[in-house]
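Here the complex is missing one protein chain, while the rest keep their positions.
Labels A and B are assigned to the chains in the order they are written; within every chain, residues are numbered from 1.
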Amino acid sequence: MAAIVFEPFLQHVCQLFYDSQIGTTIRESDNAFPIIESVHVLSITLVAGTIAVLDLRMLGAILRSTPVRRVAGSVLPLTWSGFVVSFVSGFLLFWSEAAKNYGNPAFRIKLVLLILAGLNSLIFHTGIYRSAREWELAAAAPWRARVAAIVSLTLWSGIIVAGRAIAYF
Amino acid sequence: MQPLFIALGHSALGHYMQTSVWGFAVVEAIHLLALAVLGGSVLVVDLRLLGVIFRKESTRTLDRDLSRLLLGSLVILILTGIAMVSEEALKCYFSPAFRWKMTLLAVAVLFYFTIHRHALLRADINGLTAWSRIAAAISMGLWLGVGVAGRAIGFL
Partner (left out) sequence: MKRVFAFLLAGALVIGSTPAFAHHSFAAEFDGNKPVRLVGKLTRVEWTNPHSYFYVDIVNPKTGATENWGCEGAGPGALSRRGWKKGDLKIGDAVVVDGYRAKDGSHLIDARRVTLPDGRSIYGGSPGDGGPGDNGTDQGNLPNTTGAKKN
């Protein structure tokens, strides 16, 4: 319903980005695109790599003697910094390829997974994490936290793979 | 060296990787996921050595688990890496980016097991010193170099 009106509009917006001076310059660049893309790919270590440390802690796989909130306090600032880098570099890449990304199934899946990852994080932080003081010393966290951890690991893995798959379509 | 690469290209692994439609894609995806884990472990440990995070945590405690993550993901990276090289062995052999990557990788691994290990174990006793900070900085620089060189293989 709304999609019928929204989709062509979205496609038009993507085309505008693609045709713009900035988008074109990045797309046709000798070095800018390779550099931006490399930054984007390597930023997965900052985002997914660090969140994996927190997720694995909650699953009781690593750092069992460290309270969960201490792990979160050390790791989450890194994750957020990484996300800013990913987002900016990703947005620039999108800017240069927008028209092609629009119809790309891997790109769409990646965006959906990103939204789901954000939702998972929101649910976790406003839910079970609120009572962390009560369970953070245990080796493994309560089941809600463990589910959030597994969902997080799965979604971020999917995001990385979907991102790579964009080039295949 | 070159005969080694040629042999790898002609091996059963090489033939499989060169003909399979999705073999390379899957192997590369695994390589990427392992890269994320390795990078995360390196970051957490080295930022601890720099005194940026986990200041109250013993470096020994951190290292005990994170080194397992690091080495586990390193093994996966090497195995998937060999598979990917077998797919385009000679191209890698001639690629300056690939040679840089292998060199930096060797130095990073060597550094990890020697000076870096020493710095980690001493940090609990001596606290953070200039040496531990330098070791952390070199470690991050080397691993970053491996990653950048890896990306450069595709762009040159």
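Quick notes
Just so we're on the same page, contacts are C-beta pairs under 8 Å (C-beta built on N, C-alpha and C of every residue); 3 or more make two chains touch, one makes a residue touch a chain.
Here the structure is a predicted model, which is why all the values come from computation and not from measurement.
Touch with the hidden chain on the side of subunit A covers residues 26-31, 33-34, 37, 55, 59, 96, 105-106, 109, 150, 153-154, 157-158, 161-162, 165, 167-169. Subunit B residues in contact with the hidden partner, per the touch definition given at the top, are 9, 18-22, 24-26, 29-30, 33, 87-95, 154-156.
To be clear about the criterion, only the chains that are shown with their structure count from here on.
Centre-to-centre separation between subunit A and subunit B, using Cα means, comes to 22 Å. By the touch criterion given at the top, residues 34, 37-38, 41-42, 44-46, 48-53, 56, 61-63, 65-66, 70, 74-75, 77-78, 156-157, 160-161, 164-165, 168 of subunit A touch subunit B in their complex. Those residues of subunit B whose C-beta lies close enough to touch subunit A in the complex are 25, 28-29, 32-33, 35-44, 47, 53-54, 56-57, 61-62, 65-66, 68-69, 144, 147-148, 151-152, 155.
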